[in-house]
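Removed: one protein chain of the complex. Kept in place: all other protein chains.
In order of appearance the chains are A and B, and numbering begins at 1 in each one.
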Amino acid sequence: MSGVVARRRTIVLGVVVLAAAVLAGLLVGPARIAMSDVFGWLVAFGDAPEGVSEQASTILANLRLPRVLVGGLVGASLAASGAAYQAVFRNPLADPYLLGSAAGAGLGATIVVAYGPSGSVELTVPLAAFVGALVGVGLAYGLGRSSLGGRAATSLVLAGVAVASFLTAVQTFLQQQRSETLRQVYTWILGRLGTTGWDDVRLALPSVLLAVATLWAVRRLLDVIEVGDVEAESLGLHVGRLRLVVVAAASLATAAAVAVGGLIGFVGIIVPHTVRLMVGGSYRSVLPLSVLFGASFLILVDLIARTVVSPAEIPIGVITAFVGAPFFVAVLRRRARTT
Amino acid sequence: MRAERQTPVALPEVELALEVRGLSVELDQRPIVTDVALDVPAGGWLCVIGANGAGKTTLVHAIAGLLQHTGEVSLWGRPIRSLKRRERARRIAVVPQLPAIPDGITVEQYVLLGRTPHLGFLAADGPRDHAAVAAALDRLDLPWAAGRRLETLSGGELRRVVLARALAQEAPLLVLDEPTTGLDLGQQLRVLELVDQLRRTEGLTVLSTMHDLTLAGRFAHRFALLSAGRLVAHGDRADVLAPHVIAEHYGVAVRVIDDGDLGWAVIPAPGLDP
Partner (left out) sequence: MGGDTGTHLDSFRAEGGQMGRPRTTLYVVACALVLVACASDGAEPTGGGGSRNPVSPSTSFPVTVEGSNGSVTIQDRPTRIVSLSPTGTEDLFAIGAGDQVIAVDDRSNFPSDAPVTDLSGFEPNIEAIASYEPDLVVYSTEIGDLGSSLRSVGLTALQLDAPVTLEDAYEQIEQLGIATGHQDEAEVVVAGMRAEVDSIVESVGPAEGLTFYYELDDTFYSVTSDTFIGQLFSLLGLENIADAAGKGSGGYPQLSAEYIVEADPDLIFLADTKCCGQSPRTVANRPGWNTIAAVENGNVVPLDDDVASRWGPRVVDLLRAVADAANAAADEAAA
């Protein structure tokens, strides 16, 4: 069937783009490392090859490579979670932070920054953000799932808004109490990959792999739930179970992403929508492509964030908004012309 | 993935496809349907009629297992409560009055949704499913539309697409809620004739709700008249679609015509004595 062929082709395209993005991420950076050196290092992976200085090798191995990997993991997580939430809540504006994960993560980070032992901030903030995100979603889910039938999706969204508002209020209060924490939390909120290392990769990788694999596996069912809870039940789908699985997986992915990257907005909405403009609304394609293009998008955006005002950096959350919007408009225009 | 794959359900040779006893439905603590009993013979067509708000849609949704209810519903002798979701979906296909039309998917992808009850939670569709989809599109003259986006189709075409999805489910009981909604006269007749043809050739059993009494009378065999949630008449056309019955429950005098050339029709005749 032609649908399958076209789908395979776009997935191949997604993989190619991702590979190109990773390569670009390794080649470009504030430290001037020659292209030949990068390739030499890649080929002799593990050891510093001759001709490449130890410093360049260190930068590539300990700074650029983990940063590119984390960028890819975060981008893939946010895009996949956004797409999945848009399906199970039938809401095109649903983003990965919908059920209070962002507010929970922010609160966790603030608590640690304000009251935690000042020595081990590097490790405890991501962990606290991770736990906080999951707690936020758990609260929203517990509050919102009591409603049945056609109102289940809306109830969850409303519960998420309530939980997010409350947790944000608590966070703001704590920040006012300890105003010296304001700047630290603020820079975290803007999203940052500037301090990533292999620790962050180790923290994020298992969760992201598990969660994204789960979402990838149930992508066919996301199409089914698009026809509404009642019709989906008539087709034999256990709507409540699917929603639970998706919320759990997406929250895990988002929590991991937020823990290592801070609150990077925009990715979870723009990437799935752009993918839909390219290949239509079926999640069989939208989900895998969101994963691939989400990873590429964030790697490239991070590349811009660290080169545009090099050697200074721009917080990545600021760039995603600037870059995403015109890109979306361009794709929209192209679609309007060809339809 | 090799998850469970089902061939169409093997049905016992019983006379009654659907048996409903003492069915009551409450929504927001108000009774919508009270104590309804009806029978649908295998391969037959029962149409539920009644004034607006009588509870027709609620009744058929409850029978299809989509609403909480009290009472007994049996499909081919098996109580529906004993069936798991997917088993039930392999036996009953529901075509709703106002189906949700998801954005940006093609006819083929939409009809493929009908194969959901045949695939496990993590299963992927295979050749058997694609064949069922192709067959359904074929029956409904839709192969030309396979790659078209749903939003580009007309009302009549959409209704056929939803019917194709129900067909792809390969379920022996078809539940149609107001199948003529939004269609012009010609389209209405074509859809109902198609359903009748499928009933005869595929051995489907049909349960429908309709507000148009003439069309109902021309296609269905058995009728159930619902008034304020209660069953007030149950039987064949002569018993249920009789002028005095219609006058009593619709509040309008009618004349029933059963003419060899013109066929059967209900004609409102307000000036007449019932």
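Convention: a contact is a pair of C-beta atoms (placed from the backbone, for glycine too) under 8 Å apart; a residue touches a chain by one contact, two chains touch by 3 or more.
Computed from a prediction, not measured in an experiment: that's the story for all the values here.
Under the touch definition stated at the start, the shown chains contacted by the missing one in the entire complex are A. The residue from A:R183, A:R241 or A:R333 that touches the chain not shown here is A:R183.
From the set A:R64, A:R219, A:R243 or A:H273, the residue in touch with the chain omitted from the display is A:R64, counting the whole complex.
Mapped onto chain A, contacts with the missing chain fall at residues 29-32, 54-55, 58-59, 61-64, 66, 117-122, 176, 179-180, 183-184, 187, 192, 194-195, 197-199, 306, 309-315.
Everything below uses one rule, namely that only the chains that are shown with their structure count from here on.
On chain A, the positions that touch chain B within their shared complex are 1-3, 217-218, 220-221, 223-224, 226-228, 230-231, 233-238, 241, 276, 280-282, 284. Within the complex formed with chain A, the residues of chain B that make contact are 61, 64-66, 85-86, 88-90, 92-94, 96, 99-100, 102-106, 108-109, 113-114, 116-117, 119, 121-122, 124-125, 130, 147, 149, 169.
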